[in-house]
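Some chains have been omitted; the remaining ones sit where they do in the full complex.
First chain written, first letter: the chains are A and B, and each begins at residue 1.
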Amino acid sequence: MSQTFTVTELAALTEAKSVVGERQGGLKSIASLSEAGPDDLSFLGNPRYVAEVATSEAGAILVPLDYAGQPRANQVYLRVEKPSYALALLCGVLEARLWPKPAAGIHPSAVIDPTAKVESTASVGPQCVIGPGAVVGAGVVLEAHCTVGVNASIGADSWLKPRVVIGDYCVVGARCRLQAGVVLGSDGFGYEPVGTEIRRIPQIGNVVLEDDVEIGANSTLDRARFSQTVIGRGSKIDNLVQIGHNVRIGRHCIIVAQVGIAGSVVLGDYCVVGGQAGIAGHIKLGNRVQVGAQAGVLEDIPEGQFVNGTPAIPFGLERRLVVLSRRLPDLFKKVDSLASSLDAVRKSNP
Amino acid sequence: MSQTFTVTELAALTEAKSVVGERQGGLKSIASLSEAGPDDLSFLGNPRYVAEVATSEAGAILVPLDYAGQPRANQVYLRVEKPSYALALLCGVLEARLWPKPAAGIHPSAVIDPTAKVESTASVGPQCVIGPGAVVGAGVVLEAHCTVGVNASIGADSWLKPRVVIGDYCVVGARCRLQAGVVLGSDGFGYEPVGTEIRRIPQIGNVVLEDDVEIGANSTLDRARFSQTVIGRGSKIDNLVQIGHNVRIGRHCIIVAQVGIAGSVVLGDYCVVGGQAGIAGHIKLGNRVQVGAQAGVLEDIPEGQFVNGTPAIPFGLERRLVVLSRRLPDLFKKVDSLASSLDAVRKSNP
């Protein structure tokens, strides 16, 4: 936590309904039940760890309202509605202290084109480069080494970690959060054979992030061929994800690390795509579709379906096929044995 | 398009054979048939969308020479040999306007070693770093934050987007195009156990890109152990691809996003590797081999073969196995039923 809180302060921050037990001295950090020491705060976030509460040496533990046990000496329980949420409240306070918003202003080492418009409340870090016609909105934070391309724009209160590249003509909405190394607006991967060579198809569209989108470290999002690659409001994309040109992702989707989404794919709202999954070009996923980790989606998936495997099929069927495939050795034996028995029957009944 | 074209201008740019219909006013942007409005140009790039031409509200539509219908009021058809190619002609013109080549010269914030040689017609962007002995050829463009290592060289008219890293001693050919975040010349991943530790094997080779190679955003190419990792002339590599040390890729290959190619793999010419596929170390692929998306190649593949699955096998066989595996539930039932029937036969014929 990098700072010390009294029990009273913690109770207030975590919206505790009551404090059970007594304790001298503050709490200095957060740890899991099994790893916590006397100066640590811990929490019962998952019922399967309930047995660890009684043996935890934590100085303070966030427990649900219905937790029955009693704290040991110099230990307190903070009774809360939902320990995981209570912890997030505390972590939010800590995060705001650990990552205070940088002061507004432009670092002298940044290179800003005179035709760019940077709001006075924005913070532009060391060695950022902002191109002609670019717009950096109110309260935006650009950490070190970010580049904002020609005529690109970044909406109010978005926060870009170090060396994010916002390609020319791309648009970032308000309150977006981009981790280090994101590339927005790389060329779409479009080629066509011409004689014995391969010719690049020009890619003149852009990428649009709607409001409240978050993108993970070193992920790449290609510009559209001539229109827009769009990530819908509130969607969250993890690290090392590839989004092809012309993709349209709906609102509030979750795309886990290392997913690859090929060109012109369309996702509805509230979709969840598991890590390392791939979606082939021009596929459409309805709202609330879930794709399992490492799956390979080769056809359209209707609303609400959960698919798994490569090629992806409904989750239950896929799990059943996996179970049956493990029984293949027995099946082969059984068929051999049937063949022998049948042979015997035929010989004895000529 | 960010600019307005008259029908006459568009007809010339797209090499139209004829214009059907009449229209007042210019065209402002490009859109698909179903999304286009009266100020948009659209195109029939794929026969399966043919029905959408008649209902499209586009102000102008690129249609093939044999398209039979007639435009609506204030709409024109531009008859062309191949609409997709015609559109690419137009996009090429637009791209040249949207991305004019930056003026030659070195940005004052760039750091250039006095022993580096930068041609006067090259453009070196803000905060680039060019090391001792490096050579930057005529007409090269380095956008912001690129680094060119010791004794590395970049051939004429290559274009590097922001923060590309050209490692020490690496060689980039002419007319190459590298998207943001590419790393050329990271250490090969070579280790050997020594007692209870793991010792790094020195990696003193380099990476060579032949002419007209293109590499996608955040892709990584490792330097060879002592010789060269080579990407052949005209090959195109997508985003987030990993190329191991000593790999040799032939000419005019297409490597789709998130592919991983392990050390010492050799690809022939005109190979195509689908997204997220992996190729194990020391494997050889002949010319014109195709590898399906997410496949895992564990053995050499002869010229012209199309393989799929993990471990990769000929495509047709793999598809057949997938179909059969979906019928496993029926097969298990059928075998059970056969066993029962056989039992019955044996009981009635003791």
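Rule of thumb we're sticking to: contacts are C-beta pairs under 8 Å (C-beta built on N, C-alpha and C of every residue); 3 or more make two chains touch, one makes a residue touch a chain.
Bear in mind the structure is a predicted one, so any value in this text is a computation, not a measurement.
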Query = Total subunits of the complete complex, with 2 given?
reply = 3
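Criterion: only the chains that are shown with their structure count from here on.
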Ask   = Just curious, how far off is chain B from chain A if you go by their C-alpha centres, in Å?
value = 25
Message = Please output the residues of chain B touching chain A within their complex, sorted ascending.
response = 1-2, 29-32, 35, 84-85, 87-88, 91-92, 94-95, 98-99, 107, 109, 125-127, 143-145, 161-163, 177, 179-181, 212, 214, 216-218, 234, 236, 238-240, 252, 254, 256-258, 275-276, 293-294, 322, 325-326, 328-329, 331-332, 335, 338-339, 342, 345-346, 349
Request  = Over in the complex, which chain A residues touch chain B? Could you list them?
outcome  = 109, 111, 127, 129, 145, 147, 163, 165, 167-169, 181, 183, 186-187, 189, 191-192, 196-198, 200-204, 218, 220, 222, 225-227, 240, 242, 244, 258, 260, 262, 276, 278, 280, 296, 310-311, 313, 317, 320-321, 324-325, 327, 331, 334-335, 338, 341-342, 345, 348-349
